[in-house]
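Here the complex is missing a single protein chain, while all its other protein chains stay put.
Each chain carries a letter (A, B and C) given by its place in the written order, and its residues are counted from 1.
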Amino acid sequence: MIQHFPILSIMSLFLGSFLIVIFGGKNRFIRNSLAVLFSAIPLVLICCLIKPILIDGEIFSYWMGDWEPVSGFAIGIGLEVDALSLFFALLVVLTIFLAAVFSLKYMSRDDALDKYYTLFLMLGGGVLGLVLSGDLFNMYIMVEILTFASVALTAFRNWGKGSLEAAFKYLVVGSIGSAFILTGVILIYAQVHTLSLAQISALLATEGLTPATIFGFALLFAGYATKAYIVPFHPVAADAYMTAPSSISMVFSGMVNKAGIYGMIRLVYMVFQAMSQSAMQYIIVILGCLTMFIGVTMALSQHDFKRLLAFHSISQIGYVLTAVGLATALGISGGLYHALNHTLFKGLLFLCAGAVFYSVGSTDLDKLGGLAKKMPQTTIIFLIGAFSISGLPPFNGFMSKWMIYQAAYEKAALEGSFFYALVTIVGLLVSVLTLASFIKVTQSVFFGQLAPGCEKAKEVPFSMRWPMWLMAILCVLTGLFPGFVNRYLVVPASAAAIDTTGYIDAMMGAGYGQQLGLSPETALSLEYELTGYWDPIAWLVLFVVLLAGLMISLGLGKASRGPVRRPVPADPKYDTFFGGEASQHSHVGGSDLFWGLKHNLRHYFRFMHSMHSGVVNDYALWTVAGTAVIILFMILFL
Amino acid sequence: MFKKIIDNSMAKSPWIYHINTGSCNGCDIELVSVITPRYDAERMGFKLTGTPRHADIVVVSGPVTSQSKERLVRTLAQVPEPRVIVSLGSCPRPCNVFKGSYSVEGPLDKFCEVDVSVAGCTPKPEAIIDGLALAAQILKEKRRQK
Amino acid sequence: MQILLDLFYVLIFPGFLFCAVVGLLLAGIDRKIVARMQKRMGPPIVQPFYDFFKLLGKETIIPHAASRGVFIAAPLLGLVSLVVMALFIPVFGFTAFSGVADLIVILYLLTIPAAAIIVGGAASGSPYAGVGISREMVAIVAYELPLIIVLLTVGKKAALDGGITFSFTEIQAYQAEFGSMLSHWSMIPAAVAMLLVIPSEVGSHPFDVAEAETEICEGPLVEYSGSLLGIYKLNHAIKMFILTALFAALFLGGAGSGILIVDVLLLLLICTVVTILSMSLPHAISARLKVEKMFKFYWTLVTVLAVISLVLVWMGF
Partner (left out) sequence: MIIANYIGAVLLMFLGLYTIIMKKHLIKIVMGMCLMDYGVNLLIVSIGFNPGGTAPIFTISELDPGAFFVDPVPQALTLTSIVIGACVMAMALSIVIKIKQKYKTLDAGRIRRLNG
C-alpha cells in the first residue's frame, strides 16, 4: 500500500482541483472544505513516507500501470522517490496546506474563488509531480502545469496594480524557459533514446558527455534556472511575487522556485554527474553569488513590501545555489538546510505582508507605518521572520548560513582558491544587507508613527494567524535543534543527492549500473567536520537565565524608583519630542532610509534600475542572453 | 544601600538640556564656554544632552516670548522626574530690558517652578558653574524626598 | 555544582558583573584620557558608574507613539547578547563555555546590540530616531565588510595544515605556539583595520553618526529615558570591553601565564591600551564624520588594509 502513496498524493491534489470545478462553484462551505481536505491528504501521505525513506533510507520506485523496464530499457513512466525528492516534497505539501488554510480568510473578499482553488491545487500538484517524478519528460509536463497555474494565479487579482502585466511577463519568460527545457529533453532523448532519469544517468555515465548532450544539458540547466529565477532570469519573479495574492506569493517562493532548484540539483548531481568538474562548480557558484548580491541590492531600493520580499527570495535562492555549487558534503547540506529555512521564513514573511494587506489594503512602504500598535502579533511574527532571514542567532537562518560560510571557506582552503574566499565574503556581506533591508521594512511598516489611513487596522483573524504562528515556531525550532534537522532531513537528502548508483539501481533493478560498468562508490563522502562551534541549546539556556536575571533585577530596581507608568493621553509629557513643536505626523518612510549607502553606490543603483526596465522584451533578452552564456561556457569548459 | 548610591549619583552626574526662549545669545555663549577646557564643567559630571528625555537640569535663557512659550511648556513637560530648572541670566525671571514688550509672556515663574536663578547680563562662567552645582545638590534633595 | 559554577560564570566572572564593571571603567578611562588630551581635567574615572546609577533613579517615560513591548525589550535584548558574547571570548587560555561558539557566531552576535538599538529606536516612533536608525544601519554595513575580512584572515592564518578554522580555541593554540598574531608582519594591516573598526562598532566619537546629539538629538535614543537609557549606556560600555577583548583574543592572544588572575589583569591592560589607541585618540583629534564619508572611509581605506592582509595570508606569509 505504502508504495502507492507518492502517486496518490499527486493525484489527490489534481483530483481536488477537478472536484472544486464541479462542486465548488455554488457553495462556499463545500469549496473551502474540499480545498483544505485535498491539500491535507498529501501532507498526511507524504509524512507517512518519512519513516521508510528518510530514516530507513529506502528508495521507492513506481512504474505507472506496471510498465516495468523490459530487457534493461525503461519503457514506462516512473515515479521515483528518494530522500532528496521527499525532502522537497515535504516542503511542497507543508506550504500548500498552510497556504490553503491562510487563503480561506485572506481570499474571502475576492470572487470566483472556485477558480482560485482549482488553480491553487493544480499548482501544488504540478510542483509535487515535478519533485517526485523519475522521468525527464514528465518533469517538463509538470513544469508546464505549474507555469500555467502560476501565471493564472498571478493574474488572479487583475484589478490590482500591474498584476496583468506581471502575468504576461511571467508567461513570456516562463515559456521561453519551458521551450529550452523541452529542447534539452529532446536532445538528450536523441542521444540515449530513453526518458527515465535513472537510465539516462547510467547511460550518460558510461558513454561520457558528447557535445550534443552537453548542449542539451546546458539548455535543461538554463531552463530550470529560469524556473528557479536566478539572475539573469529573475525580474519576472519580482513582478509576479509582488502582484500575486500573498498566499500565492508564499507558494511561489516556498515551492515553485524550489522546484527549479530541485531540477538543477537533480540534473547536475545525478543525471549528468557533472559536479566533479571544477568548471561546473565555478559557473554555479558565480551564478549563485550574482543572484544573492543583485537580489539583495535590488531589495534595498524597493518601496513595496512584497516586491522587497520578492527580491529577497531571489537573493536567498542565490545562497542555496552557491552552497549546492560548492559540491562538498557540507555545502550540499548547508544548501538544502537553507532551502528548508527559506521556505519557512519567506513563507512567514509573505504571510505577514498578506496580513498587512488584509487589514490596511496596501503594501506600499511609503504609505504604511506604526502598525505595531494595531497588530502586535503580526509584528512579533514578522520580527521572528526578519531575524531568521537576516541570520541572527539562534534563529534558523543563522544555522544554514553558518554552514554555507564554512563550506565556502573550507572549499577555498581545500582548493587553495582565492575565489571561494571572496564567495564567503560576499555571502557574509549579503547577510548584513539583508538585515538592512528588513530594518527598512520594520521601520516603515510596523514601527514609527501611525500612518494616516492605518487607523482602522485590526489584528487579522485567528485562521490567518495560526499558519503564521506555526511557521514562526518552526523557524525557531529548526534554529534550535539543528542536529535533529540535520540527522533526519538534511543529511539523508544530501546523501541521496550524490548517491547515483542507488538511484539507478532502485529504478532499473539491482546491479543495472554495474552491468554498464559504473563503479558503485559515490563521488563524495558525507562525512564532514565543522571548523567552528555552535550549540544553540547552550546559548538558549544562557539567554533564558540572563533574561530572567535581568527581569528580576529590573523588578528590584522598580521598588526604588516607582513603576513604569502607562502613558496618559493628552499629557504632553508622553508626546514624541519634536524639538518643542507639537506632535505631528512625520514618519521617516522606507525610501528615505540609508542615505549614505545609496549615495555612495548611486551609480550601481542607477544601472540596476535601468536594467530592470519593466519592458518584457528586455527580460526576454536577459533570459536568452543568460542561456547563451551558459551554453557557451558549458561547451567551452565542460 | 542601592538607594543611597542612586541618591549620591544624582548629584554627580547632572545632564543639562538647554532651552533658548528668545535670548540674545549672550548667555548661550557663556553656557558653552563652561564646558570648554578653561572651565571644564565635565570634571563635575556635567554634560550637554540633545534631548529633554535625557536631561536632569533644564537651563532656560531669555525672556519667555509668546512664540516660545508653548514650546517651553511642552519641552519642560517631557523631562523625566526628578528635574531641576535653572534660569540663566537676567532675562527669564525679571524679563530684563524686555519687560513690558508686547511679545514677552514672561516671567518664567508663571509656567514652572524655578529652582535656581543665575543672575547677570551675562553671568560669568564661574557663576554659571556655581549655579549648576547648586542645582545638582537640589536634584539630589528632590530625589531623596521622593 | 556544575549549575552553580555556570551561574557564577554567567552572572559574575566573565559574565554580567565583570564585563559591566570593566566596561564602565573603560568608558571612564576613555573620557578621562580624551579630557587630558584636550588639556582638561576631565571627569573622575568612575563617572560612567554615576551616570548609570543616576539613570536607574530617573523616571522612565514611554511615549504614546512607542510600541511598548519592543521599546522595553530592545535594550534588554542587546544587553543579554553582549553578556553572552563575553562568555564566549577567551581570556588567553580560559573560556567560560568553550565549544559552543566561534568567530562567525561572534560576528553575528555583534550585530544584535546594534540591531537592538535600531529596533528600539524604530519602536520609539520618533522621526529623529528614524534618521538615527538609518544612519546606524549604514554604519553597520560600512564596518561589517572590513570586519568580515579581518575575521576570515585570522581564520585562515590560525589553521595549521593549510586548512581553515573558526574556533577560538585553535586561534589561541596557534598564538601560544607561534607567538601572537601581531608578531606576524602579514597580520599588521588586519590589526590596524580592526583598530579602525572598533570605534564605529562601539559608536565612539568620530563615527557616532547615529547618535549625533548635536544634529539629530541622540538619534535612536531620543525617546529613551531612565533605566532603559541606563541599560543602553551600559551596553555601550560593555561593547567597549567586548571589542577590545576580541582584539586581544584575535591579535594578542597566547597561552598567558596560566594563572587566571594575572591573565585577567593582563587582558585589562591590553583592553585599556586598545581603548586609548582606537577610541580616545580619534575622539580627541577629529570631528564627527558625515555618514557617507564614513561609508566611503570603511569601504575603501579600511577594506583595502584588511584585504592586503587576507591576500598576504593566502599567499602563505
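Worth pointing out:
The criterion applied here is as follows: contacts are C-beta pairs under 8 Å (C-beta built on N, C-alpha and C of every residue); 3 or more make two chains touch, one makes a residue touch a chain.
On a predicted model such as this, the values are computed, not experimentally measured, just so you know.
Across the whole complex, the hidden chain's contacts among the shown chains comprise A.
Checked against the hidden chain, the listed residues A:K105, A:K598 or A:H612 yield one contact partner: A:H612.
One of A:T243, A:T378 or A:T424 touches the chain omitted from the figure, and that residue is A:T243. If you put the hidden chain back, the residue from A:D110, A:E144, A:E459 or A:E581 that touches it is A:E144. When the omitted chain is restored, the residue from A:I2, A:L15, A:A40 or A:L164 that touches it is A:L164. By the touch rule set out above, chain A reaches the unshown chain at residues 137, 141, 144, 147-148, 151-152, 155, 158, 161-162, 164-168, 171-172, 175-176, 179, 182-183, 185-186, 189-190, 193, 195, 238-239, 242-243, 301-302, 307, 609, 612-617, 620-621, 624.
Quick note on the criterion: only the chains that are shown with their structure count from here on.
When the C-beta contacts at A-B and at B-C are tallied, the pair with the greater total is B-C. Taking each chain's centre as the mean of its C-alpha atoms, the one that lies farthest from the centre of chain A is B.
Computed from the mean C-alpha positions, the centre of chain B lies at a distance of 35 Å from the centre of chain C.
For chain C, residues that reach two or more other chains under the stated contact definition are 56-61, 128, 217, 222-223, 226. Counting only residues that touch two or more partner chains, chain A has 560, 562, 573, 575, 577, 579.
Chain B meets chain A in the complex at residues 2-3, 6, 19, 51-53, 68, 70-75, 77-78, 146. Interface of chain B with chain C (complex): residues 5-10, 12-13, 37, 40, 42-45, 48-51, 53-54, 56, 78, 80-82, 143.
Residue ranges of chain A in contact with chain C, taken from their complex: 370, 372-373, 376, 379, 383, 387, 390-393, 398, 402, 405-406, 409-410, 412-414, 416, 418, 421, 424-425, 428-429, 432-433, 435-436, 439-440, 442-443, 446-450, 531-535, 538-539, 542-543, 545-547, 549-550, 554, 557, 560-562, 564-567, 569, 573-579, 583, 586-588, 592-597, 599-600.
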